[in-house]
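Have a look at the structure below before the remarks.
Shown here: the complex without one of its protein chains, the others still in place.
Labels run A, B and C following the written order; every chain starts at residue 1.
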Amino acid sequence: MNPANYLILSALLFTIGTVGVLVRRNAIVVFMSIELMLNAVNLTLVTFSRINGTLDGQIMAFFVMVVAAAEVVIGLAIILSIFRTRRSASVDDVNLLKY
Amino acid sequence: MRVDPVLLAATEPGGQPIHYAAASGVFSLSWLVIVLPVAGAAVLLLGGRRTDRVGHIIGTLAAAASFVLGLVLFATLLGRDGDDRALSQHLYSWIPVNGFGVDVGLLVDQLSIVFVLLITGVGTLIHIYSIGYMAHDPNRRKFFAYMNLFLASMLLLVLGNNFLSLYAGWELVGLSSFLLIKFWEDRPAAATAANKAFYMNRVGDVGLALAIMFMFATVGSTSYADVFGAAAAGVIGYGTLTAIALLLLLGACGKSGQFPLQAWLPDAMEGPTPISALIHAATMVTAGVYLIVRAGPIFDGTQAARTVVVIIGAATILIGCVIGCAYDDIKKVLAYSTVSQIGYMFLAVGLGPAGYALGIMHLVAHGFFKAGLFLGAGSVIHGMDDDQDLRHYGGLWRYMPITWVTFGLGYLAIIGFPGLSGFFTKDRIIETAFDKGGTSGYLLGSIALLGAGITAFYMTRLFLMTFHGKPRWSSEGPAAKHPHESPVSMTGPMVVLAVGSVFAGGLFVLGHSLQDWLEPVAGTGVEGVHTFSPVVLTLLTLVVTAGGFAGAYLRYQMRPVESVARPDTEVSLVTFAARHDLFANTFNETVAMRPGQYLTRFLVWLDLVGIDGLVRGSAAAIGGLSGRMRRLQTGFVRSYALSMLGGAVLVVGALLLVRAG
Amino acid sequence: MNTVPWLTILLIVPAAAAVVVAALPRRHATLAKQLTLAVTLAVLVLAVIATFAYDPDKAGFQFSQSYDWISTFGISYSVGADGISLVLMLLAALLVPVVVLSSWDEVDGDAAGGGRVPAPTAAPDLGTPGGSAGGTGPAGDVEGIGPVGGVGGVGGGAGGTTAVLAAPAPARPVTFPPVETRGEAETPGRRSVPAFFALLLALEAGMIGVFAATDVFLFYVFFEAMLIPMYFLIGSYGPVKEQAQRSYAAVKFLVYSLFGGLLMLAAVIGLYVVSADNLGHGTFDFATLRQMEITPGVQKLLFLGFFVAFAIKAPLFPFHTWLPDAGAQSPTGGAVLLVGVLDKVGTFGLIRYCIPLFPDAADYFAPMVLGLAVVGIFYGALLAIGQRDMKRLVAYTSLAHFGFIALGVFAFTSQAGTGAVLYMVNHGLSTGLLFLVVGFLVSRRGTRDVGAYGGLAKVTPVLAGVFLLAGLSSLALPGTNSFVSEFLVLVGTFTANKPLAIVATCGIVLAAIYVLYLYQRTMTGPIVHPENKILHDLSLREKFVVAPIVALIVALGVYPKPLLDIITPTVTATYADIGKSDPAPPHPVAAYPGHTHPVGTHPVGTRSVATQPGGHS
Partner (left out) sequence: MTHATLLAAAGEITSTSTGEAAVFWILAPIAVLAAVGMVLVRSAVHCALLLVANLFCVAVFYMVQQAPFLGFVQIIVYAGAIMVLFLFVLMLVGVDSSDSLVETIRGQRLGAAIFGLGFAGLLVFPIGSAIDGGSAKGLDKANEGGNVQAIGRLLFSNYVFVFEAISALLVVAAIGTMVLGHREREGGRVGQRELMRRRFTEPGRQVTPLPGPGVFARHDSADTLGLLPGGGRASGIGGIPGIPGTTEEPSVTDLPGGRAASDTPGAPGTPGRSDGGPGSAGPGGPPGSRGPDRPGGPGGSTPSAPVPPAPTDGAAADSGAGGAEPVDVNGSALAGAGKGDER
């Protein structure tokens, strides 16, 4: 077993998250996909932390989590308030800002 | 005022240096001759309506003061030696740019002083005349201001000691002429005529300007001394010399109303009559003659240019005469008479040094009698309530005797009645033309002779139709006319001019006085072999003149004159052509004006649709393109995310490729 | 020794005043006016003092100052004046107070309204955007993308073209249906007076800066910075009723200028790169750059970058179409400054930057430029003759004049070059005056259409007189300032290139036609329109506005020596620097005994060569 496998795994997870963002319309699911991507990144950071033998990667991952928490709070609040006004949580419905 | 102590020297053909002595004494005041009228004009123009009441007096005084100063200068010059009569005064440095150092300087010599006297003298008289003539015009002050401006410009023209000063004066007289022709500017005809005059003058000015550029490019200077020195020393190539001469001639033609630029002069008669007398008869239009005489050293070096001068002179004589016979407008007849008389002068000066003095002589004499004639015409027009049509006159001698007498004397002078000015001056020109020898001599002489005959014809026609015969106007009815003699301020100058036109020619010819006076400038004509003896030629001229007179007398005195001209359809082809200025205007319109208008319209279209269309087209293309492109901005976050991912793939791929490669 | 930082003072005073004036609340309009006038007059006084402090016989830049600005790229704030830039700064400093005074009531618009007669809106001339270029309008669905929509969205398609073709030269009332309805009745009162004057002040600072800069990058910055106030002057303070046209004109002006400016920026950066290659360290310092040898191929590219920017700015012939629109849609003061000073930046750039920096390229492209110049002379004149919109007409006359200037600059003789620089000043005066007078007319009558006038000389004699004088100066009558410069240009060109000079000289006939034809149509003849009978003549304020320019026009025509003395050494040095000397006349005039003028033999003069060490020569 090679630690680099973690990297491949996180690459896969990241890509899956990306695709999720692209194909899902429900804002909440999109948001979850983003969380998935963040996790993938965190996994990378932790793996590299291990490879390099320093804890900085873990610290970084920790910060990412905190930021993700903040982001989730704000993001969900936004989704809610959009839902309140537009009766919809579909990202496709929020398309007024266009040509 | 700094007086340039350095002598401007040049070599003349004989190899002796000519000195333009530095002006000193009274001559250091010669700038005042110009500045006085400038000051008059400035006071009148800037003073505005405050100077309305005294405007005419100020203007006249300025002119008169200038004249007096001119007389003083003349008298002083008389007291000097013959070779020492050219005085140059450096005033200040005008356009100093490295090699191109043009100064404002004056040259008082025999030639310019003659012109100074003519300009200020006749000018003063006409100022006085205008006091009466323009008495009822609300803008009389402006009129006098413009007249002063004209005097100053004309004096600058003749007094400058380099070609650029001359050019400045040249264009400024054009301006004054423009201002005065359009003086009654609410008349569209006047405005149009003024513009036409300015345009055609400008065409001539281009020639003059180019000539000056040639001089600078060839000689490195524009001052008379340098240019003439170089011309006389033969260092200017023949081709260049000819080019300069022809360009000068173009300028002269424009200013003097010579063929092919003669069409503006008759139209210029839209201006007030005193203007016609001063500018368009006596002074400005003769500037071309002055130019050619002044530039004598240049023309001396190029026979070709001189031939062109002669041809133009001869052609213009005939053109002026023929058209003069056809018009019924008193001022237009006089205008065409002016054209043809200046043709005589051109003919004379084109004949070389032998003719320079004759040309000047005729010019001065013509200045007197033609100014007198115009003033007389003005008096008649004034008396006939601004009616200018000869066919509405008749039998006026009874009502305006002074005008009749003075006009008559001018008339006799112009047709060359023995003993009067024209007789002496014009006959000499005809004589010299014949003396040129060869076929060309005969041809030119014959043309001049023929011109004299036709002149006699149309002037007699004019005189008879105006003052004699039965009145073709009525003193009753709606169009009642009350012809009356003009006030003293008008008749006074007429009398003076009449006296001048009687005696001037004789004075000049007696003992070759003017010729001798001008000799240092104009050179001496080689006394060639006479083709005919002078006596024979004089008699011949008299016979031809008498023939012209008789023809007119028979036609216009013995037979009644219709008060309405026959319509164009019933007159002969020649008359028709003459009435239409020998189609000069038609020609100008067809060749220059119409194509110009079409070109202008085409260019306006081209600018709008072509050039600006290109600009706006590209703007519209970009606008349209962005209109399409913005459709890409769908508003769907997921689309944007997809494109971001695509971008990321591209960037990462490219990076990896670069690393791998 | 000059220790006073004249140029920086000249730059800062109006800039600071602009900020102050801009900060004034709207209701303090009068205060803003007075403050602006006072400041601009002060700047004028300072500029005059600086001119006296300037020593024309010293080579190089004077009043120089240099401080590091962006030292990483060798950019510095460095200013300096030579003969060319000094006179142009003087011109700018002179024209701004005149403009301020002339615009006194223009923005509030009530005081001038005393004689204003309600008149039909100006029938825009054939060239206004109304007549859309045939079918080139953008698709109809493109709307609301700003002024571009006004370009051709208005378009009558091909109909516009035929209408133009079929239109006879006289009276063709062009209506503007879609735009006119869109241009809502904007009252002049909605316009901020302090902002207007602040813009003028900012413009003045920009103009002085662009002439004073001796760092190429700084020059570029000022070059672009000037556009901003001008853009707002046109876009916000143009004719009240022509909302669409004026924003069209403003955008056109801006886009044109920016396009050229960007090309120049590329060339400026190119210069930096070249200097980094040549000198080891990149620099934007003009004095250093001009002594640098650049390979001809690179020179050509860089030259074109600068040239196109300046040709647009000036403008020269094919790049001119923004000028008539901008000129017509500017407020009068803006038009005066636009044509009087702003456009001079183009011609100034030609002689200051294009020639000394890229001598080989200048040599190579000179025939092209000269050709464009001559075409421009005739093209501008003919189009001016064909205009019915007075401001457009004046703008087109400028095109002809810029042709003369470019001709002089690229004739490579000291006479022509001096003439060209003097022409810049003179053109600022004469065309400025022309614009002012036209502006007076328009403010009285409310229309720019020539057909609405006629016979005004009887009603407004002083106005007519000034108008004529401005026109005469424009056609270069001797005795007015322009004559000296035009003749110098022509004579200088003639010594270098006879055929071209001969052709160009013929252009002066057309100059007479466009000026006098305009005068004839507006001032002479009977008064056709009854509204014109009650127009009032110049007021005292307006007389004060025109008086200094009139005086200068005559004074510089009679005695141009002071300016020539300032200009000539610099111009001579510029040409000497690139190895150009006046062609000597073949005739050895110096051989004449006792002749005082050493004309022709050493045309460039030894002094100038000696004073320019390290030049190309």
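As a convention for this text, a residue touches a chain if its C-beta (ideal position, glycine included) is under 8 Å from a C-beta of that chain, and two chains touch if they have at least 3 such contacts.
Since the model is a prediction, treat every value here as computed from it, not as a measurement.
Participant: For the chain that is not shown, enumerate the shown chains it touches in the whole assembly.
Facilitator: A, B
Participant: List every residue of chain A that touches the chain not included in the displayed model.
Facilitator: Against the left-out chain, chain A lists 1-9, 11-20, 22-26, 28-29, 31-33, 35-36, 39, 42-43, 46-56, 58-59, 61-63, 65-74, 76-81, 83-90, 92-93, 95-96, 98.
Participant: Mind listing the chain B residues that contact the chain we can't see here?
Facilitator: Touch with the absent chain occurs at residues 634-636, 638-639, 642, 645-646, 648-649, 652-653, 655-656, 659.
Heads up, the rule we're going with is that only the chains that are shown with their structure count from here on.
Participant: Distance between chain B and chain C based on Cα centroids, please, to the nearest Å.
Facilitator: So the centre of chain B lies 36 Å away from the centre of chain C.
Participant: Whole-Å distance, chain A centre to chain B centre, using C-alpha means?
Facilitator: 94
Participant: Centroid from C-alpha atoms only, then distance chain A to chain C, rounded to Å. What do you get?
Facilitator: Centres of chain A and chain C (C-alpha means) sit 59 Å apart.
Participant: Could you tell me which residues belong to chain A and also touch two or more other chains?
Facilitator: Within chain A, no residue contacts more than one other chain.
Participant: Could you list, by residue number, the parts of chain A that touch chain B in their complex?
Facilitator: 18, 21-23, 25, 91-92, 94-99
Participant: Using the touch definition up top, name the residues of chain B that touch chain A in the complex.
Facilitator: Touch residues, chain B against chain A: 630-631, 633-638, 641-642, 645.
Participant: Going by the contact rule at the top, pick out the chain C residues touching chain B in the complex.
Facilitator: Chain C reaches chain B through residues 126-127, 129, 131-134, 136-139, 141-142, 145, 148-149, 151-152, 161, 164-165, 169, 252, 255-256, 318, 320-322, 379, 382-383, 385-387, 414-415, 418-419, 455, 457-458, 462, 465, 472, 477-479, 483-484, 487-488, 490-492, 494-495, 498, 501-502, 505-506, 508-509, 512-513, 516-517, 520, 523-527, 559-561, 564-565, 568, 572, 582-589, 592-597, 599-600, 603-605.
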